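All protein chains of the complex are present and in place, except for one that has been dropped.
Let's look at subunit A:
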Amino acid sequence: MSELALPAAPRKFRPALTIGSLLLSIVVLTPVLWIFSLSLKTSRETLRPGLLPTDPQPGNYVEAWNRYGLGQLFLNSAMVTVGSVIVTVMVSMSAAYAFTKIPFKGSEALFSLLLLGVVIPPSALVVPLLIEMRYLGLYDNRAGLALVYVAFGLPISTLVFRGFFATIPGELVEAARLDGCTELQILWRIIAPMAKGAIATVVILMFLANWNEFILALVLLRNAGGFTLTLGINAQLGQYTSDYHLIAAASMIAALPVFLVYLVLQRQFERGVAEGALKS
């Protein structure tokens, strides 16, 4: 694959684009900076106006970690998210491979059916999902929640992989077949190493969605021992009083893995997005 870059904007639009990007960054970053500032404030200072803490309290992070049991919440979120992302990537890659490289009857119809999953919001399916998970004995079960994440993640990830795989020449797959590869070997030994950009894109999208997911976790998990970070932090909001500075610190800690995953996969992700953008 050759290096791809998005086409540069015409020179006359550049100042406007720069100002636009700057404004957008401010809009996006303000709440983050606000939460970060809050996380360093004292309890009394939290309700006072002013962005900067007068006496920064880094100890809030240690206190939030210990008081809210973030270790267990982290572990739960990691298990559910990492598990669901791995399974989503493997299954959607296989599906996309079949849709693009193995002609079969009804392929288009099946793909259209799968795409319906992209347009149906998960929250619309909460009630039937709850009944289904109870019936399957997967209610209040982290593996069950991960499975639901996989199901909701498959349509969009298959769509991303299908778009990328469609650009891989069929002759490469045929050469591998003649060389003696099984279809699975073609997928993992030939296609996957070429699809790093698409894999990074799907990993980041799915990691972000599943790590931060709240509604489904709220409905499908009951026991606090199995709570994910979003549920665990939400549980700290009291009816009358809340330690907003500690909740802010916990939120900052919770956001860290997403940030790290993006940082590690940034280059591949940007390439993946660029490739997708150019091919659509």
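To be clear about the criterion, a residue touches a chain if its C-beta (ideal position, glycine included) is under 8 Å from a C-beta of that chain, and two chains touch if they have at least 3 such contacts; residues count from 1.
As a working rule, contacts and distances are computed from a predicted model.
Per the UniProt record, the absent chain's protein name among "Sn-glycerol-3-phosphate ABC transporter ATP-binding protein UgpC", "Succinate dehydrogenase iron-sulfur subunit", "Na+/H+ antiporter subunit E" or "4Fe-4S dicluster domain-containing protein" is "Sn-glycerol-3-phosphate ABC transporter ATP-binding protein UgpC". Residue-wise, the contact with the chain that is not shown comes from A:Ala175, picked out of A:Ala175, A:Ile215 or A:Val264. Within the complete assembly, residues 1-2, 169, 171-172, 174-181, 185, 190, 193-194 of subunit A touch the chain that is not shown.
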